[in-house]
Structures are given as C-alpha cells and as structure tokens.
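Left out: one protein chain. Kept in place: all the others.
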Amino acid sequence: MHVLVCGGTGCQASASAQIIENFQQILAAKGLQDEVQVVRTGCFGFCEKGPIVKIMPDNTFYTQVKPEDVEKIINEHIIKGRKVTDLLYMDPENREHVSDSKHMGFYRKQLRIALRNCGFINPENIDECISRGGYEALGKCLTEMTPQQVVDEITKSGLRGRGGAGFPTGVKWGLCAKNKCDEMYVICNADEGDPGAFMDRSIMEGDPHSIVEAMAICGYAIGASHGLVYIRAEYPLAIHRLQIAIAQAREYGLLGNDILGTGFNFDIELRYGAGAFVCGEETALIHSMEGKRGEPTLKPPFPAVSGYMAKPSNVNNVETFANVPIIITKGADWFASIGYEKSKGTKVFALAGQINNVGLIEVPMGTTLRDIIYEIGGGIKGGRKFKAVQTGGPSGGCLTEKHLDTAIDYESLAAAGSMMGSGGMVVMDDTSCMVAIAKFYLEFTCEESCGKCSPCRIGNKRMLEILTKITEGNGTMDDLQELRNLAAVIKDTALCGLGQTSPNPVLSTLDNFWDEYVEHVVDKKCRAGVCKKLMSYVIDKDKCIGCGKCAKNCPADAISKTDYIAEGHKLPSMVIDSTKCIKCGACIAGCKFGAISVK
Amino acid sequence: MINVTIDNKQIQVPEGTTILKAARMAGIHIPTLCYFELAGMKFENKPGGCRVCVVEVTKDFNGRPRRNLAPACATDCVEGMEVLTHSARVINARRTVVELILSDHPTDCLTCAKSGNCELQSLAQYLGIRDIPFKGEQSHYRQDMSPSIVRDMDKCVMCRRCENMCNNVQTVGALSAINRGFSAVVAPAFEQDLVDSPCVMCGQCVQVCPVGALTEVDDTRNVMAAINNPKKTVIVNTAPATRVALGEEFGMPAGTIVTGQMAAALRRLGFDYVFDTDFTADLTIMEEGTELLGRIKRFMEGDKSVRLPILTSCCPGWVNFFEHNFPDMLDVPSTAKSPMQMFGAVAKNYWADKMGIKREDLVVVSIMPCLAKKYESKRKEFYKDGNPDIDYVLTTRELARLIKQFNLDLKDMPSEDYDDPLGESTGAAVIFGATGGVIEAATRTAYEVFTGKPCPKIDFTELRGIEGIRDAWVDFDGTPIHIGIAHGLSNARKLLERVREGKEQFHAIEVMACPGGCVGGAGQPYHHGNSEIIKKRTEAIYREDAGKPIRKSHENPSIKKIYEEYFGEPCGHKSHELLHTHYFDKSEHVEISE
Partner (left out) sequence: MAKVKSLAELKAMREKLSNNLDIREKSNDPDSLVQIKVAMATCGIAAGAKQVMEHLMEKADELKLSIVFTQTGCMGYCHAEPTIEVKCPGRDPIVFGHVDNTRADEILTKYVMNNEMVEGVIPVNYETIG
C-alpha cells in the first residue's frame, strides 16, 4: 500500500511535510512501516484544495488534509479499509463526495484532443498510430463521404483556426473548394513563432501522423493533391519526425497515388522557414515558400483564390489540423458539444511564467483563467500574489485579477483587450513591471516587423522609444497620451495581423495598469523594482559603520565619506552620489551590515 | 457596374475599381505616397505599404463597418459600399502616419535634390504638419553613388516603387527590400554598391522615387567650372528628346517644342558652340543602317555565320542590360556607337582638328534625357589618353536648374539655330527620342540604299505606338523585312528570349530601356506617373520630324560632307575606328557558399 502526499510548493506551504512526518511516525508506531510506504509526489495541480493525500492502489483522493487528520486516515482507511468521507473531495455540482480522482471534475479540466496521441504513442512508428485509429478518418472521408460532406462536417463542428485569429476552418475550406483548379495546395502553417508557444512543435514531435492525415483529408475536401508543410528550420526533431511519418505513410500507401484504393492522390512536401515571426501570416508564409521576401500582402486576394504560385491554397495551423481527424471519426456533434458558445473544442496553451506547473495544457474552450492558473497550473510560484496573465504572445494583452473568472474563448479574450493567439500564456506575479512587460513584447515586434508598412516599421519603433523613455524615468504625461494615440493608429492602419495587434500589449497594460505607468512617469518609481534606472541605492547613515568596503567595491567611484558619525560607531558614514551611481548592486552585495538598500 | 457611396456622393464604377480610383472619378482627392501608376505602360505600384491613403469603410460587403481603416489604393469597391475619405478618424490616422514617416526622414529640404518635386514634402504641406511629435532614432545608411545615380537611403520611405520598377518593368533585379523592421530598406543584394550590382543605370528608379532617396548625380558645378575656365572651349550637344520636355520645367504644357529656345539658353549660359546630337543621330543611321544592310545582304547570299537580327545600340541602359543578361549574344547588336558617343568622337577628332583645338582644351557637354548616359560617357573604351570623348552629361532637369540659376526663363528666349557643322540634322534624327523612332529612321535610309529607289513613304506609322512589344513587316520593294520593337527592359528581355529560343525571327530590333523611349527617360522632368506627359512628348517628337525640311538621314548635307571630307564611306576604316565599339560580358555570377 502507498500513501502519496503532494510535495508541490503549494501543498508544502500548507504543511505537507508535517503530514508526511506524521504518517511515518504513526505508521512506525503501529508497526506498519513495511506494509505502507509514504511517498512525496510532484504537484497534483489542485493546490486550491491542498494538501492532497492519495492512497494507492484504490486511488482514494483526500483533499485539504491537516496534519492532525493523519491518524484518522491510518486508523480508518489503512487499517479498517473505510474511507474518511469528510476528507473526500466534494463535487461542487452535485454536492457528493468523490473518492476516486478519476471521477473528479478537476481531472476533466484538461481534455486532450489535439494532444490525444502525444505522450501516448511512439511518433516514429506508424503502427502505433494505426492501432489508435490513425488514418481511419481519412479512410472514412474517402469511402463514405463526399468532399462537400467533409467540408460541411468540419463547418458544423465549429472548429476555428488555432493559429490565433479563429477563422472558421470549415468555411475556409469551403471558400477554397469553390475555386476549383487543376493545381491546388493544402498548406500547413508550422511556423510557430510566438515566444514561449510550442504546442505545434509538440504535436509534430508527438503525433506527426495526425497532421499528415488531416492534410490529406483537407486535400480531399478542397480538391487538392499537393500538401506543403511550412516549418521553421529551428525545429529539427519535428522535421525529422514529420519526414519519417511522411515516408511511412507513403510506404503504407496512405500518401501517394490511389490512396486506399479510392483513386485519391495526395502527397506532402516540407518547406523550411528561416524563423521570421511574420511568416506565420499566411500571405507572408506563401511568399516565403515561393522564394520571395517573407512579407505580407493585402487580402483580398485571399489564398483561397490566389495562394501558393497564384493557385488556390488553404492554409491551416498545426493544432487546427490535429483536431480534424478526430472530428471526422467522432463526428461534428461530439466536437461541438465540447467548448463554449462560439468557440468549440479545446485549446492548447503553453503555460509559463511565475507558476508552479509550467507546462503544455489542453483545456476545453470556456475554461476560466482561474482554473488554468490555480487548478492546472498549481498557482503562483512561492505563494506570491498574482498580478497579470499575458495571453496571445506579442499580439495579445495582459489581463488582470478582474478577468480571472472570464471564460476564455476567442471573443472574450478579444473583448478583454487580448487575444487567443497561438496559445502562449505567461503568468506574472508582483515582481513583474507591466511597463517593462509591454516594452519586452514591443521589442519582439520591432525585431520581427517586416518593415513593409509605415505604422509597423516606424510606429512600433517610436512606441518602443517612448516606453524606454518611461522605464528610464524620463517619461512625461504627454508621452502617455502620445503612446495611446500611436497604439490606436497602428492598430487601425497597419497592413497585416502582426502590425494590427502589435499595440495590444501596450494598450492592455495602459488600460489595466494605468497607475503603474503614472507612477513611472510622475513618481519616477517602479513598484516591481524592475526598471533599473528608476531605482536609487541609499546608505542608511545610522546603520553604516564606515568601513568603506562599499566605496572600494564601487566601480563608478560613486561612494564617499560623510562628516556624520553615527552613535556608537567610530568612523563616518558613507554616502552614494546618485548622479554617479550605475546601479550595479556591488555595494549591497559587499555590505555586511545591511546598511544599503534600493528604493 | 456597382454602386458605391464615397463621402456621401453616390457613384457607379466598374467592378474591380479601387476606392482610390472611384474617389478620383467622383472628384475626391485621397492623398497617396507609395501608390504609383503609369497608365498604359502596365506599371502600377500598390504595395499598400505607406498607409497614407487609408479610408474609413463605414459599410462593407457584409453591411457592417470595417474594423480597421482600409488602404484606398488597394481595396476594391463592392456593391453598396460606403466610404469616408476624410473623417476625423481618417485624418488623425493619416496625419499620424505621415508624422511617423517624417520622424524617420532627414528634414534637409533646403538642400535636397528633390525639394519642390518631393511628394512627401507636398503631403506634409497638404496635411498642414508643422511639427514632428516623435523624436527618435533615424535610419542611417551608407551613401552610394554610381556614375549615374545617388542613393541616399536615409530618405527612403519604403514605397517600393523603385523595387517594382527595377524588377518588374525593367527585370534588372538590382534593387529589393532588405533587412527587417525599422532597418528595412531598398538596396542591392548584400548592400553592395550599385556599380557592383546588376544595375544598368537606366535610372527609372530615380524617375519614380517620390523623395530624394534616389537622384541623379549632379554635374552642373563641373560644367560651370569648365565654362568659367578661359582656357577651355566648351561645346554642347542636345539629345532629341530634351527639346520636347525642357519646357515643362518652365511651366509650359507637356509637348511644347523648345528646340530654338534651348539653343539660345545654352548660348546665354556661356557654351562656346551649341551643337545637336541629332547630327550624330543621322550619322548613326548611316553606320547602323549600312551594317544592317551588310548583314542582310550576306544572309541572303547564304552566309550562315551572319547574326540576325541586328539590335540597335544607341541606348546605354539597354547596352548594359544585354552585357549583363545576354552575354552569349554580344555579337548580335550593332557595333555602332550611340549618337552621343559618336558626337564625342567626331567633336574631339574631326572638329577639334578642323578648329585647331587641342583635345585637352576641348570640353564636350551633353544634354541628355537619360541617366545611363552619364555612365556611358565614363566607359573606358570612350577615353583616349585619359581624356573622355564626352566630358560631362547633364540631364534635362539639370539643364533646367542651370537656366534658372542664370535668371533666365525659357519662355522669354528667342528661337536660335544650332551652330554648324555639327548642328544640322533631319527629321529622322529627331524621332530617335521616341520608341520605334530609331528603327523608323533607319528604315527610311535603308530602304533607299537597299532598293536604290526613293522610298514611297516617309511615315512608317506601323512602327509607332506605345505597346511594349511591337513588330511589323516592311516591304523593301519585294523583300519583306521583319522589324521588332521593344521599350522597357522586361519587354526587351521577352523579345530577346523569343529570338534566342528561335521562336521568332527578325531582321532588326530596336530596344529602348525606358518606357516610351527617351521621352520617358530618367533624366527628363519628373512625370509623377502622368503617362499623358510622355504621350504629349512623343507627339511633339513626331511633330518636330514632320516640320523638318529634310527627313532622311542620308540626305543631311552636313553628313554627306563629313563622309566626303573625313570618313570616306559608312562602316569604312575611319568610321570603325571612331564610330564603332565593342561589348563586354558583365554577367559575373554571385556565388553564395552553402
């Protein structure tokens, strides 16, 4: 028998160590130490109800266990085999105690559809994929459905583009299918570029066959026989596994001519991108594949009319494709039953930042930020205070406390001033400066702008300069005004999605953290202590014993003696000349008396 | 036809009309910057990059307002669309965008070559911008100067007109956008200098640049210094196309012929002799025409080694282009020098000897509609003992500037004649300035020389026109001669590739690098995309021809005299020495290591 005690940070903070100790002591006292083994585990991700104790093998899940409950668990459960009901998790919906964690609502918070095979099959073995039903959806389409029915099924499922914009996938396919042409292309956008987002890579690395299958299904639906995967060259493993998957599919006749004896031909080639963020924009992506400068052009014409080599093309993102086969197999109604209002199915997020369980998660649309951060993510690291969550990468915005209970979908995120984006989710605590965060994202956009349109090329640069000015303590209230106007104009006038969304991190922080901007500008203060130029190093003249070590350590010659000798000290105190100080921190590091502080 | 409402005006426009064009039809002005169209020349630049022409679509195809502002130049009208071109939202956005562009632009209008012709300057005026609220880093790039073109990319606004012109209209491929974000700029590959790139110096990039990022090399100071030097005899020759364009710089309508006034003005500037490139254009016809007939004769006699078609070689941009792109065909073009280089050779040998002026004391200045001519005058094969046949080339625009500096107005100038003997010319020479003109002039002479009979007509209208590629059969008294014409280098490339692949056979092909021929040259007054101007200049060229008493080159008395006195016969020994040249392979391959 095993007793598993959560050793995650959250549970540790609420006495899980004491619980383990109690278990060990009482079990030893009862001579059960050889029968029952106590183990500390990783975070269960259910910190809100911690500390968690799980009894194996019967999977009993106790929540909010206190050290004093241990004896009761041992006496009742371990010795007598009776579950301790009042410590069981209570389902908030039907007010019933649930003992087996598999039946707990919490475990249904995450639902893996796009990631269904990741971590389950060997991605380099097509047999394992087939054993999980791989390529059956393609077979079903080819033998039981007309192309129009496939388009209709995808439309009915409510699947929307997972690359960020959320355009209905079935509608996109339908538009392309209308432009019948001897040469058409199915393009998989695998140019994942959001900093911190890596779900597409994970899918390609963990389940490449789903992409191959989905592209073939799309090819059948729109009438194309060429597939192209535009993948960034920085993803060698994903490339490797896709290549293997394509070769194996060809070997099995699941790609190539006359697939499954139906007369349908389809094959896939890989195209490599050099890692330009803007090439995730479909027109820029197409230009890059054609060997041209990767920059967007105006739509219309849409790729569905004139795409790769001026032929009708359908571009979908990796995660979007990953959902396709299972929709065909399980049906549009099943898929549409999952999710929220206008956003169906699930979304994969790359959960990062100041959060305990950093990871790749997949949740049904409509899950709240609170559930993601506190239940799946295990809460804020070190028990600090939640400050903001940034979604959608450089195109998204920062949401706050007040948005925690918003059900996330495309519309609600947009309404809150952020966006779904490709699914980056960075959680920030009170050590993050929101001005610096806006600046960080803008630096990225400036770096990645293609430079084609003036608002993005020059406007973002000017916004970045204003933000830099603010973080360096030289900002004015006029700058904030200018920042707002610039952000609005860029959003209104930029050519492509990159430029139109690049002001989001600035606008959302201006909206949600206006006080912090004003503090930087008026009080010349950065409350998070991030903006170096706004900090000043000060020596407490009464604590300083005048040893002079700080002055020796100072590389800028900014520290000198004063005339003041504090009570009980023999030597005069030191003082820092703030005009010379470079804020390197060498003085603090060397002071043994805690006399120097940052203000 | 579809119905749209722009600024509350209802209009009907054909499907596929952009908001910009629809607005223009309705008499509504929407300011633009990157947008550029040369109607009838198949050149439209609408990358939608500058975002100056943005408008508010208050009702889109779906009946709802559009979320973002739309670029009018690149957004097609749809049925029932409602657009506001000057709402408060639009004006604020437009103004902010222009302020942004100005914030990354050197505000050195006082000394900028483009001042007065700058579209950004006009835009700032139009929007009433008095202050640039954004202070920040400005782009700095290395200045690059080829013999023809100055690139000052600090001023580039990324309109991409030059890139589009260079790659699509000219298929030269010297310029493209490089770098990303704020550092994005148009430059030759690897930021090479233009001289190391495949640039052919046609200068069409300069002709379309809205700002002072691309301008001509200015030689006016050098010319004035020569005129001021009492030891030097300074003579000038004026290209055919200059006389139908110079007037525009003085407010005259496009197509005004100012031949006599130009000659008068040049005398007032202090040139010792004012000659005409038209004279050597007639000489070119004698040489090139003779060469053509020689080849045709040999061909008809069964000589398999003869290369046909003969290609004209008077356009230096074109010469550069085939040296770069068709190195396997260097023996195909005529070896005749261009009229300008023939002028230099004649002036510095025949005329200088005759006048007893030492070569080094003679300065020959050319007034050209062209930027490639500046480069051509610096080609090594046109130097003798370190002294060039042509010392300086001024564009039509530079000449206009000089005339203005002298407080002269062309409108007030009397009409004066050119000096003799290098000033006498025929109508055949004048039409060198328009596409198809050289080959028409050659036909007038070749016909008579070939058949020994007088030509039954003088206006070969089948050779005229504005189509990019044209061809015609001319009956040389029973012998059909197939003539091809291309202007704009993409057209030349297409035509030449057809010839190389053996798809089509010609006896002679005329090529002009610039759209429209020399009338649309890069040294001409800026046309700002108004192709009507080029049309008017062309008409003037043919008007000038029609008004000439002599219209065939071989009938020019001064030409006859120079052969009698000096050259003996066309394509003879002396003319080979002075009037013919040879070509070089410039197709060096750029190799990029893996």
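Note that the chains are named A and B in the order they appear, and that numbering of residues resets to 1 at the start of each chain.
As a working rule, a contact is a pair of C-beta atoms (placed from the backbone, for glycine too) under 8 Å apart; a residue touches a chain by one contact, two chains touch by 3 or more.
Quantities reported herein were computed from a predicted structural model and do not represent experimental measurements.
Visitor: Using the contact definition given at the top, list the shown chains touched by the missing chain.
Guide: A
Visitor: Looking at the full complex, which residue from A:S157, A:S202 or A:S573 touches the chain that isn't shown here?
Guide: Touches the omitted chain: A:S202.
Visitor: Give the residue, chosen from A:V84, A:I326 or A:L498, that touches the chain omitted from the document.
Guide: Checking each option in A:V84, A:I326 or A:L498, the one touching the absent chain turns out to be A:I326.
Visitor: For a quick check of understanding: of A:I376, A:A407 or A:V506, which residue touches the chain that isn't displayed?
Guide: Answer from the full complex: A:I376 touches the omitted chain.
Visitor: For the chain left off this view, which of A:S343, A:N357 or A:T471 is in contact with it?
Guide: A:N357
Visitor: In the full complex, which residues of subunit A touch the absent chain?
Guide: Spelled out for subunit A, the touching residues are 2, 4, 7, 37, 39-46, 54, 56-57, 59, 101, 106-113, 115-125, 127-128, 130-133, 135-136, 139-140, 142-143, 198, 201-203, 205-207, 235, 237-238, 251-254, 260-261, 326, 330, 356-362, 376.
As a convention for this text, only the chains that are shown with their structure count from here on.
Visitor: Determine the centre-to-centre distance between subunit A and subunit B, using the mean Cα coordinates as centres, and give it in whole Å.
Guide: 56
Visitor: Show me the residue ranges of subunit A that touch subunit B in the complex, using the header's touch definition.
Guide: Those in contact with subunit B are residues 276, 293, 295, 297-298, 300, 446-462, 465, 482, 485-486, 489, 491-495, 500.
Visitor: Which residues of subunit B touch subunit A once you look at their complex with the stated criterion?
Guide: 47-52, 54, 68-69, 71, 74-76, 89, 92-93, 96-97, 100-101, 103-104, 133-134, 136-137, 157-158, 160, 176-177, 179-185
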